[in-house]
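Working notes, structure below.
Heads up, one of the protein chains got dropped from this complex, but the rest are sitting where they should.
When the chains are written out, they are named A and B in that same order, and each has its own residue count from 1.
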Amino acid sequence: MATLAVTRPLAVRRVGTWLGKIPYAVLAIYALVAAIGPLVIDYNPISTSLDDRLLKPGSHLSTGGTAWLGTDGLGRDVLAQVVYGARTSILIGIATVVVSCVVGVTIGTVAGYFRGWLDTFLARGIDILLAFPAILLTIVIAGAFERSVPVVVIALAATAWISFARVTRSVSLSLRERAWVDAARVLGVRRTSILLRHVVPFTIGPVVALATLEFALVVLAEAGLSFLGIGLPPSAVSWGQTIANGKQYLDSAWWISALPGIALSLLIVNIGILGDQLTARYGRGHLN
Amino acid sequence: MIPLTRRAALTLGVAATMALSACSSATNGGSSSSGGGEVVIAGTYPVDSIDPGGPQGGGTGPQMVEQQLFSRLVRTKTDGSVEGDLATSWKSDATAKTWTFTLRKGVKFSDGKELKAADVADSFKRFIDLKGTNAANFPDYTMTAPSDDTVVLTASKPDAAIPRKLAVFFVLPSGVGANDTAFFDKPVGTGPFKLDKFSPNEIVLVPNPQYYGGAPKVTKVTIKKMPELAARLTALRTGEADVVWGIPDDQLPEVQKDSTLNVQIVQSSAVYTMWFNSSTPALKDAAVRRALWEAVDFPTIIKKLYPQTGSLSDSVVSKQTLGYVAQTPVKYDPVAAKAALTAAGFDFGTKLRLQFANAEFQQFNQAVVSDLQKIGVQVDLLQKEQAVFTKDLLALNWDINFQQLSNPMLDAANTVGRLYPCAAKRNGYCNPALDKLISQAAASTDEQERVKLYGEAEKIIWDDAVGMFPMAVKYAYAWNKRLSGFTPDPNGLPDFSKLQVNS
Partner (left out) sequence: MIRVVVKRLLIGVLVMWGAASLIFLIVRVAPGDPVSILLGPDATQDQVKELSASLGLQRPLAVQYVDYLGHAVRLDFGDSYRLGHPAMSEVLERLPATAELMLASTLIAVVLGLTLGLLAGGRPGSVVDRVVSAAAIALQSFPTFWIGIMLILVFALALRLLPSSGSGTPQHLILPAITMALPFTAIVARLTRTSVAETLREPYIQTAKSKGLTDRQVLLGHALRNSLLPVVTIVGLHMGGLMGGAVIVENVFSWPGLGSLVVDSVTNRDYEVVQAATFVIAGIVMLFNLAADLVYSQLDPRIRLEGS
């Protein structure tokens, strides 16, 4: 699960131009569904409809509507859960990527630029964090505290910042030797301005590519956490939770687990392809 | 360089063949494991320890195994009455403080040694000293052995419920230490079975030839740990397991269709108990609490979610519990509820926190929250991990608390008497009149009198809506038809000693 980024650069570049646009289109649809869907489809995770329990996809509801993707064990619409789950996943993904990006880029740039004990300290700290499988540390953090959105974001960001730090560190390590950076230093430009104006901008390309891949990993990890029942509170709608809820009905109501999983997988596949394209275009810094 | 690579390639080849053959052998499917007189039980609850005095000893899982290995002075029958196990008779003095038990003659431990009263008294001391969960029922109680076949239990205050309470006390030989792993690796007991193997995944029991009731007929009972419901049911259908219980309603029809299985649903001692925190300002008023109860359509929820294993409860305790008296049902009436809340000045802006601990109760609680929301009462549903739940429960850090309250002692003393006095501080409710009834009931040695007094106490609890008591719980048991002599147990603690395998 945590290995999406190991070996990306592949044949994707060769795929035809319109094929290459597919990920953009799919992601746009997801974004649109996440943004507008909740306005169109009314769904309240709290309200249950016991007369409509475990209906097949396409069944008619007691309220007169149609459950296109069926209903769950409490008579709640699965389609609505997929739509609201998209919003939850995307919001948590963005929040986590932003947090880990800010933390990672700051630490990486500073460590790479100043080197010395700070850099060594960072390198060892990263070694320690990498000794745990990412998901394990996330589970320990998320499981130890009360279930809530901020806890999930922090637990996910606790390992996600590392890749950002490593990439920006290697970029700034090479940048600090460049002539224009030297020039700025000689001219007496303040260190913060050098960092912000001459170093950070160069990390943007690889960081964007990385952010895409990290976003996919984070969304997967969040679903995994919710699946284990240690992620979001039950009042939040999450794909992982819906899949977990459906596990006891695999025999009789497969759609509860199967359909949100397809939605999730489709999103991840497309982000993965997009991430590949971005990586191929912008690279990921020199060291890895 | 090259030879190394060759070897690696060779290894790969071998590995591939191995993997393939593993696949092909696996498709032959699961052959049924238990032949002859062997029985496999699919365990619902983890059994991490079989020390009856230890911290885990009082749990349902451990207790189920302990009762096969160790006998008790008395035990409760499935109908709720008490019968002698190691004791043949017992009586108390007039104040119900001193209880004398006469022991069965000629009982031997599985190692052949004779059971002495000193063994019982020492076991009781160990049980109290170790302060396991069940020891809390006997605060400062002491047991002595005045002769080889009598023990005397002295309570710190009058306690008429002692015989039932003792159903959780198991007798070991004298001299077992506090953390005596050596003993519990090869335990010696007076129960129907001996321990053959103990591992986290599997416990194997074999008949104890010394058992006073005669050695069980089966040759082997294996309790396999299967925490997943799906795994238990699949195992039951393939014949991998012979007995499964705790089957939820959604899966029950499928099991009932299977012609190789017996299915029986028994009334348990458990009642869904949803306390209101009466110390919360919003819930201080009994009228508000009653209105909230009225606002939930429990009959429909039970009919839809628990068509077979649930029924509307009509008291604080279950029917077979000593002290049960039926109360007037609360009718579902959302309009009246809303009116009553408005009249009582209930602030619809407050969010009530409903806490519960176990995923299996999620649907029920969500349905309750949904109904409350319909009349404008907002509830935050909080599923908590056991540790946090328990801590918050004691700290009264909740507004509504859901629990499935079991009462393995089948005596109202254990629920009404223990949880509702002011001093218990369990739900913020305090009523001196209730306290008085409860202490009178505990001190009375006359069963009729106790039932009457507990009934009056239950009426106060019910009418003041200290909590909602929506559902009486039944347990669904399913077992393979090749077994006979299996009796489902209302507390999820079935006895295996009468089991027989039909050929």
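A few notes on this one:
To be clear about the criterion, contacts are C-beta pairs under 8 Å (C-beta built on N, C-alpha and C of every residue); 3 or more make two chains touch, one makes a residue touch a chain.
Note that this is a predicted model, so its numbers are computed, not measured.
Of the options B:A231, B:L312 or B:C422, the residue whose C-beta touches the omitted chain is B:A231. Which of A:R124, A:R185 or A:R281 touches the hidden chain is settled by the complete complex: it is A:R124.
For chain A, the residues in touch with the chain missing from this view are 1-4, 6-7, 10-11, 14, 123-125, 127-136, 139-141, 143-146, 216, 220, 223-224, 227-228, 230, 240, 243, 246-247, 250-251, 254, 257-258, 261, 264-265, 268-269, 271-273, 276. Seen across the whole complex, the unshown chain contacts chain B at 2, 4-5, 8-9, 12, 15-16, 18-19, 22-23, 25-27, 29-30, 48-49, 51, 54-56, 58, 131, 133, 136, 179, 181, 199-201, 224-228, 230-231, 234-235, 238, 240, 385-388, 390-391, 393-394, 418, 426.
What we mean here is this: only the chains that are shown with their structure count from here on.
With centres set at the average Cα position, the gap from chain A to chain B is 42 Å. Taken together, the chain A residues at the contact with chain B in this complex read 46-48, 50-51, 53-54, 73-74, 143, 146-147, 229, 233-235, 247-252. Only residues 229-230, 248, 250-251, 254, 300-301, 304-305, 359, 362-363, 366-367, 369-370, 373-374, 380-385, 388 of chain B touch chain A when the two sit together in their complex.
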